[in-house]
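Omission of a single protein chain aside, the complex is shown with its protein chains in their original locations.
Entry: chain A
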Amino acid sequence: MRAANVLQLGIKELRGLLRDPVMLILIVYSFTLSIYAASTAMPENLNHAAIAVVDEDQSPVSSRIITAFTPPYFVVPKLVTQQEMDRRMDSGLETFVLDIPPNFQRDLLAGRSPTIQLNVDATRMTQAFTGGGYVQSIVSGEVSEFLDGYRGASASPVDLVLRARFNQQLDKGWFGAVNEVIQSVTMLSIILTGAALIREREHGTIEHLLAMPVTPTEIMLGKVWSMGLVVLLATIFSLVVVVQGWLAVPIQGSLLLFMAAAVLQLFATTCMGIFLATVAGSMPQFGLLMMLILLPLEVLSGGMTPRESMPQIIQDIMLAAPNTHFVILAQSVLFRGAGLSVVWPQFLALAVIGSLLFVFSLRRFRKFLR
């Protein structure tokens, strides 16, 4: 193997990429707009939640409760009857229906501890869960404000002081932005290397290359370093300019450490791109294969929802994927400012997975060339 050949073959890939407007647009989009969108468009938990009220009390306190539900969290509540309530919930028109019983105000003032019923359509998880809490606190707030006229406030004996670390405001945009960078690294490195190989095959240039004094290892490494470099540079740009600059997300840890990990991750994913391209054979098949591979890789790696809530078997299987380690590492370094002493196991895992994928893909690639 000669380093000069690897260098030349890589430069050839870079020149080829420069002339491929679709890929260039995809790279620019993935590392700028897509990150901006992921950061700003993280859905708020509650947005125009559909609520209706069955007001059987028709008292000052009940109308006070009804008027407390306002956009943007809730739609303006519709007043319905009990019969309508079931029908509307069955057809999915309402997520919440609050049923205020007759004589609620009277019982409340008389200390008879009346019960308000809140019906929640629990097939809508996101709204059901957080929305339930909102409704509860709104109702309590209104009731106690109403009662304030009747009695003084009492303090609770023990205060709970909650502080969120690493992201005090729990700004979802921070998480969305950095997570999107991680996903883009994986997606683009696989697509770029895979597409580069398939393009060569479709144009018949791969055969041409083999008639020259170059080895399959050199051809593969040429693609790995060049496409990896492109994604690495795009990642740096995106973290510094888009994430830190444009979106003003503070990054806690060392960018250098993150980049070192990104290099390992890119080594693994570019090899994976080569592997998938040898399996697929043609661009459309590659596209279909991507859907089946990329989605599990992204969704189950812990980047979207916490790993610990997944079934144990999936957590174990996903340990074989480079993404899982990269996501853990990226979150530790970028959000919590962890150093090498904390994240070295992930570095080790990435290095091992990358080497295995390289050896495996190279064998596949050699076979593919015959």
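A few remarks follow.
Note that a contact is a pair of C-beta atoms (placed from the backbone, for glycine too) under 8 Å apart; a residue touches a chain by one contact, two chains touch by 3 or more; residues count from 1.
Rule of thumb we're sticking to: contacts and distances are computed from a predicted model.
The complex appears with one chain absent; UniProt names that chain "Ribosome-associated ATPase/putative transporter RbbA" among the candidates "NADH-quinone oxidoreductase subunit K", "Cation:proton antiporter", "tRNA threonylcarbamoyladenosine biosynthesis protein TsaE" or "Ribosome-associated ATPase/putative transporter RbbA".
In the complete assembly, the contact with the undisplayed chain comes from A:Ala122, out of A:Leu79, A:Ala122, A:Val241 or A:Leu348.
Among A:Ala38, A:Val80, A:Leu192 or A:Leu300, only A:Leu300 touches the chain left out of the display. For the chain missing from the display, the contacting residue among A:Ile25, A:Leu79 or A:Leu109 is A:Leu109, taking the whole complex into account. Chain A meets the missing chain through residues 2, 4-5, 8-9, 11-12, 15-16, 18-20, 43, 45, 47-50, 75, 89-95, 104, 107-111, 113-130, 132-133, 135-136, 139-140, 143-144, 147, 150-151, 155-168, 170-172, 174-175, 203-205, 207-215, 280, 283-289, 291-292, 295-296, 299-300, 304-306, 308-311, 314, 328, 331-332, 335-338, 342-343, 370.
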